Structures are given as structure tokens and as C-alpha cells.
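Every protein chain of the complex appears in place save one, which is left out.
Up next, chain A:
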Amino acid sequence: MNRRLSVFNVTSLVFGFAFLYLPILLLVIYSFNASRLVTVWGGFSTQWYGALFRNQALMEAAWVTLRIALLSATLATVLGTLAALALTRYGRFPGRTLFTGMVYAPMVMPEVITGLSLLLFFVAVDLDRGFWTITLAHTTLTMCFVTVVVQSRLMTFDRSLEEAAMDLGAPPLRTFFSVTLPLIAPSIVAGFLLAFTLSMDDLVIASFNAGPGATTLPIRIYSAVRLGLSPEVNAASTILIGIVTLGVISATLLSKRSVLRSRRNAH
């Protein structure tokens, strides 16, 4: 196989990256723009970051978003992992097809419908809209993504490892915590980070279920943009991108660390 970089390969790589990341890069660059006009470059400045941190409403929204993302991703990870275990481990049980369909439904359901139906549900049970309704809605939305990631890991999991643990005297629960969980942990972390980022940038479902007390950053940014572009929004978005990038990089490092550690032990 020819592994050298041909002109064609390099060109497609550059175009691909440009297509994906140029708009984001532009946004990042303009967040350091001294000019008040979003589309005109007026020199380098970090003033909009300062303005952003002084903007009470935006900062509050960011804090709410972070809390919701952490909480809903945690809930989604626990539930999603359990669902993945049920789907891979309990072969056939009554209602399995229905269960599979229901777990994956939020993935294919239009977000507007999910958001609307959740809203109707929360109104019906008389739950005040705000922090908790968004958290629950995001858990519903992101759980299936955790299930998909964890399930695909469990499918390739060598069951004889668990049998070996039991054979050596570990009851099922201890087998799970000492053998199964450490081995599927990278996929669980990946699922968590996926859920976290999905919750961070969700606008549709959050805006259906938000209340007066809790507004998330995407909602705040969206409404700010409607009133005219503000460089502060660019700054806020850049920070958001930074957090997401950090999350992805740490997940990658996390899964690589075990390999590195075992290599180091060899010497």
C-alpha cells in the first residue's frame, strides 16, 4: 500500500479540515477583535472576555449550563450503562424489542418532538420548569448515546474473563466491579463526555423546558444574537469550544494512559 501523502490526499485533508473548522476558527479569531463590529477586524484585544466575565446574565447562564451538563451526564451514564448491560447480557427477556426501541427512540426522534412531549409531561405532573426539568430532559436525550457507546464495548467483551473471576471465587457483584467495570471504563467515560457535550450545546430541548429561573448558555446566546451580534457572544462561544475540546482530549488521554502505564512497567 502506498502510504506517502499524495497531492490529492493533502488537498482533500486541507479542504476537509477547512470545511469543518474554518467557521469555528473565524469565531475564535473574532472573539479577540478590538472592534465592536463583529465582521470588521480592528486589532487584537481581550476586552470582550473581560466584558463577558462582567456580564452577570451570561455568567449565570454558563454556570447553570455546566451544572445541568454534569448532573444530566452523570444520570445518563448510570442509566445508559445499565441499559447497555441489560441489552447485551440478558439475551432474551419479554419486551426486549420494545425496550431496545424505547432506549434508542430519543436518538432518532426530532428534538422538537422530544422537547414538546417532555414539556407536556412536566406540565401534566405539575413540575415547575427550570433547572430540574432541563436536567431530566437532557438525561432522556443523552442516555441512548451512552448506551450505544457502552453496548458496542460490551459486545466485544470476552465473557470468559468474567467466568474466570467467578471461577476464582468472586461473586457476581464483585466480578462486575473488579473485572467488568475497569475494562469497560474507557467507554463509560467516553459516553459521559458525549452526554456532557450534548447537554452543553443543546438549544431546542432546553428552550422547551427552561423556566424563568434557569436559562442555559445556548438559550442566552441565541436570544442575544437575535438582538444583534455581540463580540461577547464570540468570547462565550470560544470558552465553550475550549471546554468541549478539553473534554475530548482528556478522554483520549485517559484511555491511552493505561497503555502507557503498562509499557512503562515493562522496563
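Operating definition for what follows: a residue touches a chain if its C-beta (ideal position, glycine included) is under 8 Å from a C-beta of that chain, and two chains touch if they have at least 3 such contacts; residues count from 1.
The rule is simple: contacts and distances are computed from a predicted model.
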item	value
Name under which UniProt lists the unshown chain, selected from "PadR family transcriptional regulator PadR", "Acetolactate synthase", "Spermidine/putrescine import ATP-binding protein PotA" or "Spore cortex-lytic enzyme"	"Spermidine/putrescine import ATP-binding protein PotA"
Selected from A:Gln56, A:Thr97 or A:Ser160 as touching the chain missing from the view	A:Ser160
Of A:Leu66, A:Leu183, A:Leu229 or A:Val248, the one touching the omitted chain in the full complex	A:Leu183
Residues from chain A at the interface with the omitted partner, ascending	158, 160-161, 163-171, 174, 178-179, 182-183, 258, 262-263, 265-266
